[in-house]
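Right, one structure below, let's go through it.
Every protein chain but one is kept in place in this view of the complex.
And now, chain A:
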Amino acid sequence: MSFSATMRLDDDVATIRLTGDLDARSAPEFNELVNEATGLQVNRMVLIMDELAYMSSAGLRCLVFAHQKMPPGRDLVLVGARPEVVETIKLTGFDRSVLIEQSTEA
């Protein structure tokens, strides 16, 4: 499935919606958006993942990259990820570095 990532900025919060497959091929597109967001000095990055169908280790590296680019103490929030994506994150211990929220509903 093709990948797309779109970003919305609200004050100092960047919300990025991910759709499709995040893998080695699509990773550069996502990293570019992360660079753009962190270049704007955002305090919080929210990734909406309810339409993310698949994430490989290359996609996981993107999340680690996003976390590394955020200033210390600022939140990286993952919202609505499917169970397999959440388990992928937990298997590598990265769940200790991000906030995982189940639903996109506030």
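The working rule: a residue touches a chain if its C-beta (ideal position, glycine included) is under 8 Å from a C-beta of that chain, and two chains touch if they have at least 3 such contacts; residues count from 1.
One rule holds in what follows: contacts and distances are computed from a predicted model.
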Just to verify: the chain that's not displayed, which of "Carbon monoxide dehydrogenase", "ABC transporter permease", "Menaquinol:cytochrome c reductase cytochrome b subunit" or "Serine/threonine-protein kinase RsbW" does UniProt list as its protein name? "Serine/threonine-protein kinase RsbW"
Please identify which residue in A:Thr6, A:Asn35 or A:Ser97 touches the non-displayed chain. A:Ser97
Just name the one of A:Arg44, A:Arg61 or A:Arg74 that touches the chain not displayed here. A:Arg61
Need a quick check: the contact residues on chain A for the chain that isn't drawn. 21, 23-25, 54, 56-58, 60-61, 64, 67-68, 83-84, 87-88, 91-94, 96-97
